[in-house]
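For this view, one protein chain was removed and the others were kept in their places.
Think of it as A, B and C in the order they're written, each chain with its own count starting at 1.
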Amino acid sequence: MVTESAHEFETQDLLLNVGPQHPSTHGVFRMVMQVDGEVVRDIIPYIGYLHRGAEKLCETMDYRQGIGFMDRTEYLAAFNAELSYVMAVEKLAELEVPDRAQWIRMILVELNRLASHLMFMGAFGIDVGVFGTPFIYAWREREAIIDLFEEISGDRMMYAYFRPGGLAWDVPTNFVARTREVLTAVNQGIADFDGLLTKNEIFVARTQGIGYVSAADAIDFGMSGPSIRASGVPLDVRREEPYLKYDEIKWDVITEQDGDVYARYLCRLGEMRESVKIVQQCLERLQPGAIMPEKMPRMLRTPPGEVYIRTEAPRGEFGVYLVSKGGNRPYRLKVRSACLSNLQALKHMSVGQYVADAIIVLGSIDIVLSEVDR
Amino acid sequence: MPEGLFGLNPWLDGLIRLLLIVGLMTVVAMGLIYIERKVLGRFHARVGPQRTGPFGLLQSVADALKLIGKEDLRPRNADPWTFEFGPYLVFIPIFMGFVVQPFMADFNVRVLDLGILYFVAVSSVSIVGWVMAGWGSDNRYAMIGGMRAAAQAISYELPFVLSLLAVSMLSGTLNINEIVLAQWQVPNIVWQPLAFVIFFIAALAELNRPPFDIPVGESEVVGGPFVEYSGIRWSMFFLGEYASLFIMSILISAVFLGGYVWPFGQELGIGFQLLLTVIKASLLIFLIIWVRASVPRLRIDQLMGYAWKILVPLALVQILVNGFVLVYDLPMPILTVVGLGGIALLSWLTERAIRKPRAARASAIALQSEAAS
Amino acid sequence: MTSEESTEATAPVASLDGTIWAEVDRALSGITATAERGVLDVIVHVPPAEIVRALKALKADATLNFDYLRSLTAVDNEDEGIDVVYHLYSTTAKHNLTVKATLPTDNLHIDTATTVWRAANWLERETAEMFGVRFDGHPDPRTLLMPEDMDDTFPLRKDHPLAEIEVLQGEGMGYADEEAP
Partner (left out) sequence: MRGIAKSMMTTLSVFLRPPVTRDYPNVHKALPERDRAFPLLLWDQEIDEPFCTGCHACERACPVECMTVLMKDNPNHKSVGGNSSRRKIIDKFWIDYARCMRCNICVEVCNFDAIAMNNTWSGHETSVHDRKDLVMDLQQLTTQSHSGQIKEWVPVLGKANEEPTS
């Protein structure tokens, strides 16, 4: 700390470049930290290393071709990203999605949320410094979920399975039984994480009280997802503007009051349990039926108009702003990335903390760089 | 040391033993690397190395060959002397610590009357090598890592030495062999459980093992002082780390677990004594790997605070209690009871430190508002 | 409302009854705002010169309380100018609003919204580099996703071409920068 005696004993701050290739930046994020000893005085984030112009590319493609690009926008929760996109197209084209497709979408989206949160748990555990253990625990259960996705859609990450109007093809006939198996495995995984981290004194000491962001600040920064709910703001699009069938089943919005890194961890852990509950209820409600509307045009065209669709992706609000001027392709497609907004608050959260804390604050907002940079 | 091995000149004899031990140590360290990877693999629900040789047994050999074959790089701006000599200064003191390790009766390199003092003095030299490596690399991560290593080593030297002192009070000697022999009935861990726990924690810190691996913390300073090293110099750090792991577990088993005498007495043959030592050391190594697989890394302030605010006072209390018991000839079980009570206190203090969610620190808030304005 | 904006509203004008337009209209008294009904939210058109005043009024109004900036972006309408689009949300009253300001192509200046929400900071930087919209008074007007020196071309404008796809197959197979084998 620089105090009044700074002039007598002059110290110089060190600029520490973290990333774009650093084990804890979760991809190609770069930040320049100005450190005074071990204390961070300033952070300058640099993003854009993974900018691929997905928005521009989607403007040149018809609605079906764009789905694949949405997968790549949010590769850890590709179903959630697809969902926003296809819902935006459906809204503009005024398509009614059959019930069965909606339930299946909901199951897949929640399973993907589980997979994504598991990934968070693993990567965050490594950031905090457990050698490899949480990562491999996360991978174990995520593998089960991804195997299920592979059996359904054929691909492990880039599903391209949701289509405007419903689903590309139906789920396999053993879908319900397989999903139950996966849920059992995931419950074990959640229990393992709970045992490994939640009560561990060192983990608690490392995560409590750092990276604090107040509810007012979180709203002002436009944070969303678990990052804002950990600050005590019950902002969850699933509850506030229910889409799919979220208003028909029982589930809770998990909030924590402390607004620190530990609260964000607990929030995600709680959400994983909620997701398991949601999937179980969806499985009970799943009925045979159509998965696409009766009359689907061969080439989907939308009337002119614009819509901003928001859904709750694992990292927060994933918004798709779709402007159509008629025709079979978007005129403008804007992806509202939750990570981008959450990442803006990084400087606010980490200044004044130790270097090691800045790393786990970055870990706690769970960025996916492909979503930040698009 | 009355008579040298094979009746040779004591110096020659010492040299032979030292060479034997250096050779042994290298093999042991390589074996430990394999074991750690294998055991850690099981903690991670995977299998560990398996593709080199049967069960991956040759993994360390493959690693060593790869490291020897690598180019020995030196950054252009690095200070040549500090950079090149850093690894030696890490490596040599660790091997020197080996001189007093008691594997079995009469078979260590030298039995020194001030064995513990020698060990503590020599092993703490290696920190100079860490700082040299950190400073000489001309890398900011390395420098932060080196500074962290120095701060950590200096802090944890205290509880480390104090808890050793508590044991030597009980045995009345600083000679490690005599400490071992004094435990032929009851190992020291029974009388000094608190000292054992403190020593174990401090040893983890001395070894830079998790949760005290902040100098190398991969997720923050990406290897700390080692970040610019490659090839053979890097492998020296690595070898040194595992050699010291082995030495430290031998020391703990000798000082606290009765070394080669307990529970079968010292009449056992040399082979059995060695086996006993190795088993005890292996259990300790397993424990250390187990801890590594389970705990996150501490932060620098927490790490320092833990040493100075919790471990050092408790170690001093242990010494005080030992003094009382020895001076007034009180019954020994008092020590056990006090020690267990001390462990409970240690546990309670550790939990108390985190019981309530702490608000963000005032300094952090001040900086936040400064940055916002 | 300028004449440019009225031509743009091609969607059938639905009734604004039952929406929050009445409240918004009251909050925006003194600002010439017009509304249309979007697919989900009400879309309010505000002249660019008054945008910050309007956004501040929307945020400060007790019943509306638009305290959350969901998204800030722009749409290039080619000759009709560039729309800067703000998607607002109220975390207390739970309602949405889309605010649009149309900038003429020859004057792409608008005041920054960072004084209203800090969330606008990066979003404006992105919009600025992608569309060439200048946000006057922005505290940190660097590029966000693009390279630092790329300030003369704006990738998301409609006149910005896509990169050529390199041909790796067919008779003239080879990379773009290589000669065919």
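By definition in this document, a residue touches a chain if its C-beta (ideal position, glycine included) is under 8 Å from a C-beta of that chain, and two chains touch if they have at least 3 such contacts.
All figures in this text were calculated on a predicted structure; none of them were measured in a lab.
Engineer: Out of A:15, A:177 or A:216, point to the residue that touches the absent chain in the complete complex.
Structural biologist: Touching the chain that is not displayed is residue A:177.
Engineer: One chain isn't shown here. Among B:12, B:27, B:47 or B:154, which residue touches it?
Structural biologist: B:47
Engineer: Using the document's definition of touch, tell me which of B:291, B:304 or B:317 contacts the absent chain.
Structural biologist: B:291
Engineer: Determine which one of A:196, A:215 or A:244 touches the chain that has been left out.
Structural biologist: If we include the chain that is not displayed, A:196 is the one touching it.
Engineer: Identify the residue among A:26, A:51 or A:100 that touches the chain left out of the display.
Structural biologist: Selected residue, touching the omitted chain: A:100.
Engineer: Using the touch rule from the top, list residues of chain A that touch the missing partner.
Structural biologist: Touching the missing chain: residues 61, 64-69, 72, 100, 133, 137, 140, 143, 147, 150-155, 158, 160, 163, 165-177, 192, 195-197, 199-204, 286, 288-292, 296.
Engineer: State which residues belonging to chain B touch the missing partner chain.
Structural biologist: Missing-chain contacts on chain B: residues 41-47, 50, 290-291, 293-295, 346-347, 350-351.
Keep this in mind: only the chains that are shown with their structure count from here on.
Engineer: Could you tell me which two chains share the largest number of C-beta contact pairs?
Structural biologist: If you count contacting C-beta pairs, the leading pair is A-B.
Engineer: Could you work out which chain's C-alpha centre is the most distant one from the centre of chain B?
Structural biologist: Checked the centroid distances; the maximum from chain B is C.
Engineer: Compute the distance, rounded to whole Å, between the mean C-alpha positions of chain A and chain C.
Structural biologist: 24
Engineer: Report, in whole Å, the distance between the mean C-alpha point of chain B and the mean C-alpha point of chain C.
Structural biologist: Whole-Å distance between the two chain centres: 60.
Engineer: Hey, how far is the Cα centre of chain A from the one of chain B, in Å?
Structural biologist: Between these chains, centre-to-centre, one finds 41 Å.
Engineer: Quick check: in the complex, which residue numbers of chain A touch chain B?
Structural biologist: 1, 14-17, 22-24, 35, 38-39, 41-42, 125-133, 136-137, 140, 196-197, 200-206, 208-210, 212, 258, 260, 262, 347-348, 351-357, 359
Engineer: Using the touch definition up top, name the residues of chain A that touch chain C in the complex.
Structural biologist: 47-48, 51, 53, 55-57, 60, 91-92, 219-222, 233, 235, 240-241, 303-310, 317, 319, 321, 323, 331-332, 334, 336, 340-341, 343-344, 373-374
Engineer: Considering the complex alone, what residue numbers of chain B touch chain A?
Structural biologist: Counting only chain B, the residues touching chain A are 40, 43-46, 140-141, 144, 148, 210-211, 213-214, 217-222, 292-302, 350-351, 353-354, 357-361, 363-368, 371-372.
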